[in-house]
Every structure is written in C-alpha cells, then in structure tokens.
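Mind looking over this structure? Questions follow.
Complex shown without one protein chain; remaining protein chains in place.
Up next, chain A:
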C-alpha cells in the first residue's frame, strides 16, 4: 500500500545512510525506500534527478558509484548500473535522450547509454573536466549542454554533442584590493531560463552571474552574502532571484538583477545540503545536516509551512513539480476495492431502506451522506 501511494509523495530526499525517503506533505507521512532492504552507509545518496518520462522515475546516484533507478509508480528500485571511472562521489547526474550523464569528484564526466541491462560498461563519451568538481548541472532547455565547476576549477560549459573543448570557460575576477588572487570554489550552478546566463554560488560566500553571450568571460554580476560558504542554491519561480543556503543554515533570497538581498528564511539549524523551489508555487524545500526537511513559503507571507524530522542526515532533495498539490486524486489503481465497497454499500442501502421506511425518512439521507464521506476518506497507505 505504501508503495502504491509512492507516486503522490511531494518530496524525495536522499540520505547519508543510503535511504531514499518519500514524504507526503498532505498526509504528513514519510516512507523509507532502500535498494537492499537495509540501510547501507556505502550507498549514501549523493545525487538525485528525475528520470525519463515526466516524474515517474528517479535516478539515485550513490557513493559507491552506482546509479539506481527508482520507480515512483511502484515504489521500488528497478535496477542499477555501475558507473566506474574516476574517484570520489557523484557530483552531478543528468539524463538526456536515453543517455545518462555522470560526473565524479575527480573530474571525469561520462555519458552512458541508458540500456535496460548494464551490458556495455563503456561510456559513450568521456570528458576530463578538471579535479575538485563540486557540481555538474544540465541545462533544462538544452539537455546536451552541461556546466561544471568546483574548488579551484573554474566554471566551464560543455556541449556534449560538440567538441571536446568547453563552449564557455569562465575567467577569474581581478585581483582584490591587496593584489591577491581571489580563490575559486564554485559550489552550485544554475542555468537561467530564457537566456544563456548562469548563476553560481561559491564557497567564499559570493553569488556570481556569468553571461556566455557577452564578450567578457568574467562574471557580469557579483554579490556577497554572509560569512560562511554557500552550499546550495535554487532559482525562484519568479525568475529574478535565487535562494542560497550556507553552512550555518542561513537561507537568503538574492535578486541577481540588482545584486540585492531580498530576504532571509529562518529555521534551519545545520548546514544546508539541498534546496529546491517549486516551478510555479512559492514553495521551497530545504534539507540539511540537522536531519529535518523543511518546506518554506517564499512570499506572502514568508515563513515555514512544513517541517518533517527524518532521522538521518539529508543530502539531496527533489521536489515534485506537479500542480495538484492539495487534491489527492481518486486513485484509479484500486478499482477492485471500490467495486467491492459498492456492492457492500448496496446491500446496506437495501437493509436501510427496509428499516427506514418504518421510521424517519430523513435519517436515511444523513446516513447516506455519512457513508459516502467515510468511503472517500479511507486512507490508502499506512504509516511508515
């Protein structure tokens, strides 16, 4: 039953103990899913992304360099493939036209064929991006364009169908006022929709906007927030700002057109590991090392909506982008149950009518209403 209702989970979270948790905010339930039935720290989830075909499949990248396929329809892990090469964990996972793109810490970016069987262990394409990669992000508008960045590894935009050289290679900013080189540590990258621009947040608490279309390779805009490394970033549905989180659990919304701080969100007590905004609603899901998943409302009014304690340290979050958040649609996957209930209630109706004709007729009406209400409210799944 829990697995059947897995598709209605609003948020999917990956933990350090290898468990994938599906959280349903309407029913306030969290369900654990593991590939092997037992949590394993070697399988710590380091990257999560949606698979092919809408939001029915999730690709889970684990620390032991395997990518597992999880089906939200059925709520089980369907298969896995081992992606060897390079060292370190996955820093980016993406899916494009039947291929799987992975990037590891040591800078090996590989494109794998998405077969059902992991027969071919040779990648279709391999690129060396440079050591110390912190993030690889795919452009949602152009699935074959990816951007990578990391510690002392400047931002590079790669076209996987093009040449082996990056399409755009960012240049470091000028030396600071003491004439010292400014260190580079790109922690998170996002592509801005509607243009070629990219936004990055760094471990030296800077937020930068790059524009490959402009002749300058240096950032077009740079702002600072806080004193601590920014670890995660997400774009807001409005399209003008980003929300960043740092290692102290501070969340801030920064307008990247003016470089201005719009506001902060409070509540987190630990380092922010994952952030994601809903594409249309003003909701933000955040997860971190304090083992709590929080969903904030970004505007009117700004504040905390949901808070769920999940017992392991959370690494990455995936927020479902669907619109029918509130309504739980009638599940057509249980036709048998509905039909049997119908026959039962028909019998009940018959017995009721016989009894009620003698007594008050309006009682039957209210009883009927109650019956229907009870039928609708019956929950599908049990608690974890």
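In this section, a contact is a pair of C-beta atoms (placed from the backbone, for glycine too) under 8 Å apart; a residue touches a chain by one contact, two chains touch by 3 or more; residues count from 1.
One rule holds for everything that comes next: contacts and distances are computed from a predicted model.
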Query = According to its UniProt entry, is the unseen chain "Ribosome production factor 1", "4'-phosphopantetheine phosphatase", "Gap junction protein" or "Small ribosomal subunit protein mS25"?
reply = "Ribosome production factor 1"
Message = Out of A:20, A:275, A:289 or A:318, which residue would touch the omitted chain in the full complex?
response = A:289
Note = Considering the complete complex, of A:138, A:231, A:286 or A:320, the missing chain is touched by A:231
Message = I'm checking contacts with the chain that's been left out. Which of A:148, A:247 or A:286 qualifies?
response = A:247
Query = In terms of residues, what is the contact footprint of the unshown chain on chain A?
reply = 17, 19, 32, 38-39, 41, 203, 227-229, 231, 247-249, 266-267, 269-271, 289-291, 309, 311-313
